[in-house]
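With one protein chain withheld, the remaining protein chains of the complex are depicted in position.
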Amino acid sequence: MSILGLFNHWAFVIIMMLGLYAIIARNNMIKKILGLALFQTGIFLMYITLGFKEGAASPILQHDPSTSYTNPLPQVLILTAIVVSLSTMAVALAIVIGIREEYDSIEADEVAHLDRQQREPGC
Amino acid sequence: MSESVVLRTIGGMLIPYILVYGLYVQMHGEIGPGGGFQAGVLVAAAFILHSLLFGPTGTMRLLPRWFIDLSMSLGVLLYIGTGVVCLLQGGYFLEYSVLDRTDPAAAEALGITLVEAGVGLTVASVILTIVRKVQGVSP
Partner (left out) sequence: MLSFLSPWAPHFPILLVLLPLLGAVLSPLIGRGDRGWAWAVMTMGATTVVAMALLLRIREVGAVSYPLGGWQAPFGIELYVDLLSAMIALVVAAVGWVVTIYARASIRVEIPGDRLGAFWAVWLLAITGLLGILISGDAFNVYVLLEISSLTIYGLIAMGRSRDRKALVSAFNYLILGSIGAAFILIAIGLLYAQTGTLNMADLRSRLLEGGSEATVNTARAFLLAGLGLKMALFPLHFWMPAAYSTAPSAVAGLLSATATKVGIYMAMRFLYSVFPTDQGALTGANAWVLCACAGGAILFGSASAARQPSLSLLLAYSSVAQVGYIVLGLAVGQIDAMTGSILHIVFHALMKGGLFLCAGIIIYRLGGNEFHRLAGLGRRMPWTSAAIVVGGLGMIGIPGTAGFISKLHLLKGLFVAGQPLLAMLVLVGSVLAAVYTWRFVEVAYLKPVADEDSVPVDEPPGMLWPVWLLIGSSVLFGLHPAPVVKLATEAAQALLGAAG
């Protein structure tokens, strides 16, 4: 198989790395969360690719017995993983709302700066 | 809360249809694409639209906090309860076919319908709770 034949695999790795870059390089906590969402989406694409079969029907029983189907299991797994990802986003957003209430900022370096000031008053 | 009369009228008309579509997805999930999770999100979407059009406090009056908390718990209870009834009937957890030994196929259908109903109820109320937290109307 040629390198370009693995298009989906290239795509999922690139999407994951974009997400990881956003988590590391962005200072804004909401953008970090978006990076995390992107990172997880890359993995979903990997699973969907696992179950994909060229020219196969969606996994709903057809009358023609010779039909070939795509594998439904990775799709079901990813449905679960999407729910997990959604819950992660919800918890993360709730925590960021809390940070905004307590620190009046959602920039990671500003928050860290405020914490340092609290520890060494007078600096 | 939207000021536009057009949005409020058209949006208000849409809400019942979204709810019915949610119910359709809920009931249809047993034999086709769909199911409790998707249906729960659709139902929650109807109420989110309501809160965007008429303000979060209006939706809060419609579906008070205690009601949402209750249905969140009841949904999971319905799910666990179905499983526990299977246990008490002498089967394994969530082994629906023991619910009615004379007609196992109908029992399977009953079991999955109950479980999906529980999932739908919980998902709808959890999504609403999350949105309310972000809207800042939930204490």
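A few comments on the model shown:
Order of writing sets the chain letters: A and B. Residues in each chain are counted from 1.
Convention: a contact is a pair of C-beta atoms (placed from the backbone, for glycine too) under 8 Å apart; a residue touches a chain by one contact, two chains touch by 3 or more.
Nothing here was measured: the structure is a model prediction, and the numbers come from that model.
Among B:L14, B:M27, B:L52 or B:V76, the one in contact with the hidden chain is B:V76. Of the listed positions A:N27, A:S58 or A:S87, the one in contact with the omitted chain in the full complex is A:S87.
Along subunit B, the points of touch with the absent chain fall at residues 69-70, 72-73, 76-77, 80, 83-84, 87, 91-98, 139. Looking at subunit A, the residues touching the absent chain are 20, 23, 29, 32, 36, 39-40, 43, 46-47, 50, 74, 77, 80-81, 84, 87-88, 91-92, 94-96, 98-99, 102-103, 111-112, 115.
Here is the rule we use: only the chains that are shown with their structure count from here on.
Contacts from subunit A toward subunit B in the complex involve residues 60, 79, 83, 90, 93-94, 97. Against subunit A, the residues of subunit B that register as touching in their complex are 32-33, 37, 130, 133-134, 136.
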